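Some chains omitted; the rest stay in position.
For reference, chains read A, B and C in written order, and residue numbers begin at 1 within each chain.
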Amino acid sequence: MSGNSFGKIFRITTFGESHGPAVGVVLDGCPAGLELHEDDIQKELDRRRPGQSEITTPRDEADKVEILSGVFEGKTTGTPVCMVVYNKNQQSKDYGDVKNLFRPGHADYTYFMKYGIRDYRGGGRSSSRETIGRVAAGAVAKKLLSLKDIKITGYVKQIGTVKGEKFDEDFIERNPVRCADSEKYQEMKNYILKAKDRGDSVGGIVEVIIRGVEPGLGEPVFDRLNADLAKAILSLPAVKGIEFGRGFDVVYACGSENNDEISPHGFLSNNAGGTLGGISTGQDIVFRFPVKPASSILIPKQTIDKFGNSREVVTKGRHDPCVAPRVVPVAEAMASLVIVDSLMINKNKKISDFS
Amino acid sequence: MSGNSFGKIFRITTFGESHGPAVGVVLDGCPAGLELHEDDIQKELDRRRPGQSEITTPRDEADKVEILSGVFEGKTTGTPVCMVVYNKNQQSKDYGDVKNLFRPGHADYTYFMKYGIRDYRGGGRSSSRETIGRVAAGAVAKKLLSLKDIKITGYVKQIGTVKGEKFDEDFIERNPVRCADSEKYQEMKNYILKAKDRGDSVGGIVEVIIRGVEPGLGEPVFDRLNADLAKAILSLPAVKGIEFGRGFDVVYACGSENNDEISPHGFLSNNAGGTLGGISTGQDIVFRFPVKPASSILIPKQTIDKFGNSREVVTKGRHDPCVAPRVVPVAEAMASLVIVDSLMINKNKKISDFS
Amino acid sequence: MSGNSFGKIFRITTFGESHGPAVGVVLDGCPAGLELHEDDIQKELDRRRPGQSEITTPRDEADKVEILSGVFEGKTTGTPVCMVVYNKNQQSKDYGDVKNLFRPGHADYTYFMKYGIRDYRGGGRSSSRETIGRVAAGAVAKKLLSLKDIKITGYVKQIGTVKGEKFDEDFIERNPVRCADSEKYQEMKNYILKAKDRGDSVGGIVEVIIRGVEPGLGEPVFDRLNADLAKAILSLPAVKGIEFGRGFDVVYACGSENNDEISPHGFLSNNAGGTLGGISTGQDIVFRFPVKPASSILIPKQTIDKFGNSREVVTKGRHDPCVAPRVVPVAEAMASLVIVDSLMINKNKKISDFS
């Protein structure tokens, strides 16, 4: 109801603020008997943490995870798994009058209007540090999916005007842009660095591919698999949309070209992006989403303070000139959570499953 | 859990199949004391029903609504409002071997894979007749929103290659395309009719604008207003994506141009599309979504039957060559449901509201 | 959220008022492929309907059910099953000033305080006619349970001061009191008829036994099987409590006698009533609950009207002098819903189930 939980059977609740004592997650609904170690979680957290290259923020956050519950002798017990990352450097620095300012592009204004109070330190709850909990739970989901040979791969498809074309999957985790096109990598990187030099930021487009999903996942009529994925992805900071399969370009298609024909050997195309009527077809599920340029920039901008006075603001500190690369593991985590949940929900659909 | 319900406090559950006895909705959570008559509902249902012009299907479905509960002496009582439309023409026609075929672009295959059984008459549950329940409940939501001067307007922005540019709000309901540009209307219509002549169908893009929303709606971090709207819209048949504000084009922007500055008189731009951190800013909420070309076409296509044999299929009958115009009232209904629910959820956020 | 739904995966939403057009239920989450006919439902509705004997109200309500959705060619399709009973005799009789009176023991006062408006005809939503929807959905649940040889049996254990002792299961449905003790039947019946002659009503105690449940049902820590059953039963009109196994008498026991010992052949006693830590042990689940004397009586009582004036009221019309016998099928329905839901929820608990 208050928006800090996600999922129905495999359900997470995240908590924590950027500069509070900790950020974390409670994962409820994980089956008992899954081997789970802190390393499984840490591996994914390391993919999202800052300080990984010159195009991400140089802030060095170790983000070490601790499992507080739900695991016994190296296995899950079926009870809630609470995972916590204690925040370092939460010493009370002087926030000056930043605490009264609403930074453009940030959630400062809206949190204040909603709650009448806000934790202004580093964005508080609206900080992207909140996604640590998502990634931690997503790591568990990924482990479950690996048991069913389902693989979720995200990568950066476009940075500013530079579009990737080739899809070299192995290249993705070997470059800090997380693009899949080794020929366009340098151009993308330079695009980001140029913005960084100006104290500015740039946007990107991320694509996610889910392979190995069986037909039948997703619930009609509201909880369609694509609708649940849309909600999951749009719940990420900085994401402004989503499209599946042919996406917005479907406007240029006719039904006769867009309908995916079926042969005895399977579908002949995948314009639909892996679902029909909101239910998985068994093909790859493919979606893309735009990531806005990071809101924290070094260029002065006009705003107001909480008393309504006109002010100028610059977001000091060290920031990502482009957040798209770091969104990739978070998007994968969200997609993993959705797929695991769908698999669990799908257990009670046929009378043969019940009896 | 099974996907037929939507909303948290203002919550609907739809039921019914295309050719079963009835389609309908149970709306739970409507405040007591709202004046409500069947006319209020019928008005919106008439906007979505077929047979309205030469560019929609000529099937004539009266779609008369009956209120079965929750209203007493012309007012809601706070108990569930059940609204039903009995299906006409559900006589058992001969479905020949269509009943064993999976029509491309339809949900035939996926429903069969999920449930092992399907009501093949007119698409059964996956028919767009299911949206009748949504529109009926949405009509109640609209009535509630009118009490707060919140207005939701949808229109067709693009048909195939023809983009609308002007925004003449009064024109929308006066043309069957539901476009807002009277100069482009004829061109859009012709685009549709040409496809119709070929037995084919075309796609479109719909835009929705929500005006009058107060700041503070939407819940961090998963139930962001834009995430909930995304889920609502992606739960509609034929919708393949969504974007807010600047949307996918945000990839071409820098932070310094994309951040919406704030003056003492309000925001100076609305690239964000009305939310920051997933919470409404008080500006217009603006989103667009692509509607795929209708799957039912008269052009033969390759498919399989449920025994795995290769087959050819043509969707006989009378169909919409373009569903985008009829999606408009349904999208408005879904947006209305989301906004009403958000308003209700937002009641318990400040200690001053509680005590 | 508004209290008209029950269950998580196997979930029902009831709607309808006593004298509105209809009462009914939408059942979501029923597996596809279950054979289901209106007769299956009608059979259970006939057990709860009035007019069955001299100790129930002589009102004759046929209560014929119609299935509006979710069943195709005699089988469920996995989509919502809407079942409706249209109300007869809803002609607008003169309610005189009853409409402004709060009848003692009824929900008139509380509904008015909550909603500021109420449907005063026959209790409106608070009428026990609402339970028709529960019984209809419960009939589907019972059918599912029969596939797993789970049997739920309710009976009247006590009427006023008359306690049943023998448990003759076959006798239950052969006597209008629904007691299981043929030797005490006449005494119980006379107790009721004596109250009826005075225009008064009497209370009773009902016991329910659930046999054939596997170990492992129920979720720690809040959704214990006994907690969910308690909620289900306390949600029935006129029920004032519940106890499991040894129940309140546990206060007189020591741990050394109350703990149920276990042998290689099973538990040696069942003081717990079939659950430990809220999870089923595989033994019979046994609970009892008190049913208050019906609130509608012919003896004048003091009350107020909605303007705060002191008034005297007599509930005219034909009423049950004792509702316990008619509560039996409704309690069985509620228990059936809980058990089916628990079975479905229990599908995702072990990693071996998932992979």
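Things worth noting here:
The definition used in the following text is that contacts are C-beta pairs under 8 Å (C-beta built on N, C-alpha and C of every residue); 3 or more make two chains touch, one makes a residue touch a chain.
If you're wondering where the values come from, they're calculated on a predicted model, not measured in any experiment.
All protein chains share one sequence; of the complete assembly in this entry, 3 are displayed, while the total copy number is 4.
Just so it is clear, only the chains that are shown with their structure count from here on.
For the pair chain A and chain B, the distance between mean C-alpha positions equals 26 Å. Separating the CA-averaged centres of chain A and chain C is a span of 46 Å.
Mean C-alpha positions place chain B and chain C at a centre distance of 38 Å.
In chain C, the residues that reach two or more other chains under the touch definition are 1, 9, 29, 32-33, 78-79. Residues 1, 9-10, 29, 31-34, 76, 78-79, 144, 147-148, 220, 343-345, 347-355 of chain C are the ones touching chain A in the complex.
Touching chain B in their complex are the following residues of chain A: 1-6, 8, 14, 102, 104-107, 109-111, 113-116, 125-126, 130, 158-161, 195, 198, 200-205, 215-216, 218-224, 226-228, 230-235, 237, 240-256, 258-264, 268, 272-273, 275-282, 290-297, 299, 301-304, 308-310, 345-346, 349-350, 352.
Listed in rising order, the residues of chain C touching chain B in the complex are 1-2, 4-5, 8-9, 11, 13-17, 20-24, 26, 28-29, 32-33, 66-70, 72, 75, 77-82, 84, 114-119, 124-125.
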